[in-house]
Each structure stands twice: as structure tokens, then as C-alpha cells.
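In what follows, a structure is listed as C-alpha cells, so that the remarks can point back to it.
For this view, one protein chain was removed and the others were kept in their places.
Just so it is clear, A, B and C label the chains in written order, and each chain counts residues from 1 on its own.
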Amino acid sequence: MREEGQISAYQAMGYQVSIVLATAILFVPAITAQYARQDAWLSLVLAYLFGSLQVFVATKLALKFPRETVIQYAPRVAGKILGKVIGFIYIFYFFYVAYFVQREFEALMSAAYLPQTPIIVVIIMLTLLAAYVLYGGLEVLCRVNAIILAVALFGLLLIFLLIVKDIEFTRFLPFLENGVGPVVLGAVVPGGWFGETAVILMLLPFIGNQGKTLKTSLLAVTILFVVMEMVVIGAVGIMGPNETGRFLYPTFNIARRVTIEALPILERQDAMFMMIWVAGMLMKLSTFFYAGTLGLAQWLNLRSYRILILPAGAVMTALGMQAWENIVELKSFSGEVFPLTIIFVNFMLTGFLYLLTFLKPKSLQGAS
Amino acid sequence: MPQRLITALVLVIVLLAAAVQAGCWDLRQAEDLGYVMATAVDRTPQGLVKLLVQVPNPRALAAGPRGGVTPGASISSKAFRNYEVVGRTIFDAIRAAAHQSPKRLFFAQNRTVIFSEDLARQGLGDVLDFFGRSVEIRRRLNRVFVAKGDVRKILNVPNPHGVCPALRIDNIVRWRGQTSHFAAVPLSKVLETLSLDGQEPFVGVIEAVANPTATPRVRKDLSMEPPLTITLTGAALFRQDRLVGFLNEPETRGLLWVLNEVRGGQLVVPGPGGKGQIAADIHGGQATIKPELTDGRIRMTVEISVVGDVAEAEGPFDLSKPEVAKEIDRLCAAAVRREVLAAVAKAQEVQSDVFGFGEAFRRRFPQEWKTIKDDWPEIFPGVEVLVKVDAEMIHHIGMISKSRAISVP
Amino acid sequence: MALSIVLVLLAFAAMIAYEVPRMLREKMRRELWAFFVLIAIGLVLSIGQILKLPLPNVTRGIEAVVRPVYKALEAMLT
Partner (left out) sequence: MRRRLTKKLMDLLARSKKSVVQPVDGKQDLGRTETRVWEPAELERIPLSPDLQVNITRLKEVFDTNPDFIVREFDIAGGRARAALVFIKDLVERSLVGHNVLKSLMLDYRPREPNGRPLWEDMKRVAVTAGTVKEITNLRQAVEGILEANAVLFLDGEATGLVMEAEGFEKRPVGQPETEAVVRGPREGFVECLAVNITMLRRWLKSPNLQFENMFFGRVTRTRVALAYIKGLVDPGLVDEVRRRLRRIDIDGVFESNYLETMLRDSPYSPFPQMIATERPDKVAANLLDGRVAILTEGTPFVLVLPAGLVALMQSPEDYYHFGHLGSFIRLLRWMAFGISLLLPSLYVAVTTFHQEMLPTRLLLNIVASREGVPLPAVLEALLMEVAFEVLREAGVRLPRAIGQAVSIVGVLVIGDAAVTAGLVSPQMVIVVAFTGITSFLAPAFDLAISIRLLRFPVMLMAGTLGLFGVISGVLAIFIHLAGLRSFGVPYLAGLVPFHSTDWKDILVRFPMWTMRRRPAELAKQNRYRMAPNLKPGPARDNHKKE
């Protein structure tokens, strides 16, 4: 089955940016600063290189099959059974990220804004919005994303400008206090997160000007890198690595710090940050939800993915609710387990498929 | 399509029903909350937490000239209430206050946290956790103080300019740049400093002193001058989370110079040639700490540059002369240096590195720091501190150049 | 608890009412199969959670495999 919409490479770049940004921005500074401490910014540079490599491989692979998604060509590349299994791993990965996003979303919402509200309400609200986007299709997703990304980047920049006066650059000294090891360890998490841009595997067939995809994908990782650097430097520079590592959500705390003595109305406006972040989370959830549902429909050779939206959403939500008992489990998972799992899919699995296309050039036939 | 729309509507109604059934969740009317404006923490002899919170009474505000049958208009009520409760932890005490307060206490508007001297001497660590953890508490907006004397008295001084004493403290803090003689440290700063090895926290000091303009009490009248008045003064030094000593006002400014926190203030020095006095208005300063390590001896060089104006010149000097200006600069620099050195001496005396010399050292010499990190409190008093001040005090000299003393023959 | 179950059932009923008539009309047999399999999984998972039944937890499975790998990595790098 085919999705009828068509998007441009720059719109796809928009997704690639916003899907990583929404969650990474909350968790990455704390996790990275825990290991790399004041050298967190350096970890990000490593992560950037690693992320670029992942998205490079993914885009190269996708470009070999310009009319199909990874679910469709995996059986041809890897053999019927193995291909279907790989396809299923991808589909599960998309839902896995999606329900992880649901829970991350719920974690901050219930911690900071709606402590008394049952978490399932918040999750269902977001999931229904995502389902609404999915009914609209890829074009709607990309249009909403364009607006949200513009607003979100502007909002982040504004917050950054308001707190930049508090950054003390001495906090980044001394350089490489504990050697390179912690810096590499700190790069694992953001590196994994940057690799999520490999979702291009599912989006590529719907891109009109595919020639630009490689460029825009790398550009997406670059934008992410710049924004994340901004956030990490802000967090570490203001609060110091120890405090940054201690917070569950350092970025949220930075937003809470915005004060201008001359303009007391600007204090405590972190709820504004929340609103932008909700929009960002919606985009991330929608994209992975979309990729998963579309993939599932293709895997099962269905005529339309739309009928799967609601039941798949329900299964996703149920899996998410089941997966983690509390925020402590979630945080430890997101720091220690989640990045490796997504690196496995985005890097290892994708790389494996990419290598197979060289071993079995026959599989490329009919792809153009 | 319409039937799909209807199904969607049913879904929405189901959700709404669930919402209504489950109650109002986080909904709380603005008037149902008691907005805590100041929180004071003390410890009872039994080791329990004694908490005093100040909540304004909007009903007293509502009794304005609105006319009509505004409820409460006829009852003249106090503009604020103080609740004092005891609990095993802070949170326990807050919830104990629910027995007295008709409104749910809400801490997001709180801007003042006061610890009693006793509690501070025993250590803040345990009680600070609540302030760091709570979502409602705004770390950046709360200022931490140590109270000299009875907290109850301080928080009971009426505020003729506003609703409650807490707002008065807040406003005094806002104009701290007028003197820079007291510290007003945000909660976030205290928590961050506590997480560092090479720096100790300090907080402001609050006190209720006798009001010299108090009117003799005739009858209970809101318009009378109260017998006490609130004043912020100096700073309290900590080692880890324990209060170990106080800085007086000039010493406090000495500390603030090193930390780049001086926003302004007055500096009174004897006039050039020892005659008369000069009062200067400080605009601000810039300080850098340069650690040096020579033969195992640690030396800190603090370089401060100060900018300001002459506000008053009582004495026979001609400010239009460059050499007089230079002399004033030198005198002011010396005064600043004295302040800083006094602060350093006091801090070293109580072994509290509030200046962050240890941090500065760590940044410069990370490997050496690892070896001395644990002994730092013992090493710190022996650190040699050099203070170099560069003052430039004559930007403006006001509306006149020569003082009246010489213009009249 | 009872209320939660009723709500979950209602939600799933609404999903079926929303999607199934069209599929029946257009005779999408494959789609119907996929739809009901997903609905069944969703129902089992959600009711199981409400009743606190010991269902297999996929995420825990992943965690059991991956966490040792991470610990090894961590030990190597620090």
C-alpha cells in the first residue's frame, strides 16, 4: 500500500529535527552531565559524529530503494523469513520509541504540572491528538510539524537568550578532568538519540526531491547538535555539572529560572515552555506512531494504514503503561537501556541491511 | 461519515464522563489557595521541625472602596496570617498546618525562606531537601536568610507599604544594590554551592530591630508606627550546611566584591590629605580570582576593578583637578581592599571558603586538587590572598565640581 | 477498578464502532483480521493491567538483555 501524500526533503528534515529534540532536550543534559560532567559539550561533539554516521548509513540504504520503505524491501534484501523478522523489529522499534515517548511525556507532566490528574488521561489526550494527525496523513504531519518546529526553536532561543547572562564559563573548567572514558560514555545517550533521525527509512519513499535527502538528513543532525549544545552549555554553565546531573529535567529547570528583575511578569513562565514542549512531544509521538502503523500495514499487506491507527494506539498505550512502574525505572531505563536498543536498530540493523545490499545486488532490481 | 462523527462524539462524551467522575484532578480555584509569602523554619528542642508560614489575607484587600455588599467589607481584618506548626519534617509540618488554615497552602509564590540561627548552626541539609525537591518552590526566586532573634517577631512587623512583611523583605532585596551591605542569596545558589567541594554557601541575615520612629501606643490603630522594623544585614557563613559565623556589613560587601555580586553601594573614605570625607556611589565591580601554586604553597590573587562616582565631597578639595581624582581613586581602592581582606580574614577564621577559592583552584589545577580536596577546609585558612583593586571613581561628580567649602572665600 | 474496566471496554467498543462498519462495507477481510488481533492484544494488556495480572512484559525482557551490555560498557569506560 502507498501513502498518498508527498513531502519535500526539507520537510522530512523538519521531522528529523523535532522528533529527536522533543525528548533529548529533557533527558540528555542530565544523563550526559552525569558521566562527562563539565565536558558534556564534548560528549555532544562525539555524539554528533556518531549520529551523522548513523543517519548517513540509513539514508544511503533508503536511497537504494527510492519507492519503498524498509519494511517492503527487507524481505528482498535479507531473504523472506529473516526480512520479515527484521521488518517486525523495525515496527516494534517504532512503537517502542512511541510508548517510551508517551511515558516520558507523562513523567514530566505529572511531576510538574498535573500531579493529581491520572496519568492515563494525559497520555490518552496526547495519543488521541497523534491519532488525529495520523488520520490526516503525512502531509498534515509535516505541516503541523513545520509550525511547531518554528515556534519551538524560537521559544528555545528566547529562553536561552534570557538565561545566557547567568552562564559562567569557568564552570567548564577543568577540561578532561577524568580522561576520555567518561566523555565517550556520556556520548552514548545523545548518540543514540541523534540516531533516531534514521526514521528517514520510513519517510524516504514519500519525499519528492530525494536527491537532497542525504544533505538534509545531515543538516538535521547538525541543527540538533547546535540546539543540544545550546541546552547543555546552558545547563552546565548555569547550574554546574553536579546540579545538572542531579536534576531529572535540567532543561525544564533552566526554563524555570528565567527571571528579569525589571519585568517580574516573565518569572515562572515555565508553563509556556511546557506548552511548546507538549507540541514537540506530539510531533515525536505522531512520527513514530505513523512509522509504526504504516510499517505494520505494509508488513501485513493491508490496503490502508488508517484502520490500524486506533487499535495500534491502544496497544501502544497499554504497552507503555505496563513497561515502567515509576519515574525512577523510566529514568534509569532511558539512560542505560534505551540508547543501546535504539543504536542496535538504527545502527546495527540498518548497517546490516546496507551491507547485505552489496552482497546481494540482485535485490536492488525493481527498486528503481 | 456522519456515523463516524457520532462515534467520535460518543468517545469524547465517554472521556468527559470519566473526567467528571474522577473528580476535578488538579483544578483549584485561585481563592482556595493560601499563598505562602514567607517560610521560616526552626527546630524545637525535641528535634522537631517548627514551621512558620505567612499567608496574606485577600479579604482584607477586598475591603476596598468597592461599595455594595462585598462580603467581608465591614469586618476589618488583618492583612496577613502567620501559621506556626510543628512536624517531624517540613512536609509533615506543612500538612499539619491544614488543621488551622482554611486554604490549601501553596508555595509557588513564596520568595523568602528564613532559617533560625539555631537550626542553621545544627545544619540545613535535612530541611533543604524539601526546598530542592518540591515542584512548587521556585529555587531561583526564593531568597534564603538566617534570622537573628525570634522569627515570629520579624514576620509580625506590619508592612505599611504592602500586604505583608514578606513582600517588604522582597522589596528590600530588590534594592540591595543601594548598599550591597547584605547578602540575598537565591535558594538555587545555595543548593548549587552545596554540591561543590571547593566552595561553601553563605546566606543573608534578617533581623527585627527597634523602630526609632515608633509612636507611643495609644490605641490599636493600623496607622501607627510599629515598635519594630525589619532590617537585612550582613551575611551568614556556612561550612558544608552548618552556620559557622557572621560577616558584618562592610565584610559582606567584601565577600560580594569577590563573587561579582556588588550592584552598587556607598563608599565613604577620608578626603585627600586627610581633610573632610568623600562619599562615593559604586556602580559595580568586576573581579577575577587567579590561583597560583608555588612550591606547594597556594596563593589566590583577587583582581577587582571598581567603577563609581563621587556623590558627596565634604571638604576643601577641587574635584576638577586630575591629581585629586587620582587620589580619590586610590583611597577608594584601598577601602575596597580593606573590605575584601576583612571578609577573607573572617572567612578563614571560621574555615568557610565562601569565595570559591577551592573551585578556582580546581579549575586551574585539577590534578593537584584531587590530592588536597579532602583537606581543603584545613588548608583554606592558610591560603595567602592578595587583593589588587583598580578603582575609577570619577565618572561623574555630580552637578558641581568644587565643594562649597572652598568656593566661599 | 470496575469503572476502569467499563471505560476500557467502552473505549474499545467505540474503536470498533468507528472503524469496523466501513471495513465490512468494503469487504476488507485481511484488514478486519489485523484489526481484531490488535484489539484483542490491546484488551488483554489493558484489562490485565487493571486487574494486576502477571502478564509478560516485553520492555523488561529487552532490559534484561541490554542492561548487562551497558554495565560492561560503563565499566570499560570509567
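Going forward, a residue touches a chain if its C-beta (ideal position, glycine included) is under 8 Å from a C-beta of that chain, and two chains touch if they have at least 3 such contacts.
Keep in mind that this is a model prediction, so the values were computed, not measured.
Put simply, the hidden chain is in touch with A, B once you look at the whole complex.
Screening B:Val163, B:Val258, B:Leu319 or B:Val354 for touch with the missing chain picks out B:Val163. Annotation: of A:Leu44, A:Ala78, A:Val144 or A:Val227, A:Val144 touches the absent chain (contact as defined above). The omitted chain makes contact with just one of the residues A:Phe56, A:Phe92, A:Tyr132 or A:Tyr354: A:Tyr132. Within the complete assembly, residues 1, 5, 19, 24-31, 33, 35, 37, 56, 58-59, 61-62, 64, 66-72, 106, 108-109, 111, 136, 138, 163, 167 of subunit B touch the chain that is not shown.
Subunit A residues in contact with the hidden partner, per the touch definition given at the top, are 109, 113-114, 117, 121-122, 125-126, 129, 132-133, 136-137, 139-140, 142-144, 146-148, 264-265, 267-269, 271, 274-275, 278-279, 282.
Note that in this section only the chains that are shown with their structure count from here on.
Per-chain Cα centroids separate subunit A from subunit C by 22 Å.
Work out the mean CA point of subunit B and of subunit C, and you get 53 Å between them.
Separating the CA-averaged centres of subunit A and subunit B is a span of 41 Å.
Residue numbers of subunit A whose C-beta contacts span two or more other chains: none are found.
Shared contact sites, meaning residues of subunit B that touch two or more other chains, fall at 18. Touching subunit A in their complex are the following residues of subunit C: 11-12, 15, 18-19, 22-23, 28, 30-31, 34-35, 38-39, 41-42, 45-46, 48-49, 55, 57-60, 62-63, 66-67, 69-71, 73-74, 76-78. Against subunit B, the residues of subunit A that register as touching in their complex are 111-118, 121, 124, 170, 173-174, 177, 239-240, 242-243, 246, 253, 256-257, 259, 261, 267-268.
Taken together, the subunit A residues at the contact with subunit C in this complex read 35, 96, 178, 181-182, 184-185, 188, 296-297, 300-304, 307-308, 310-312, 314-315, 317-319, 321-324, 333, 336-337, 340-341, 344.
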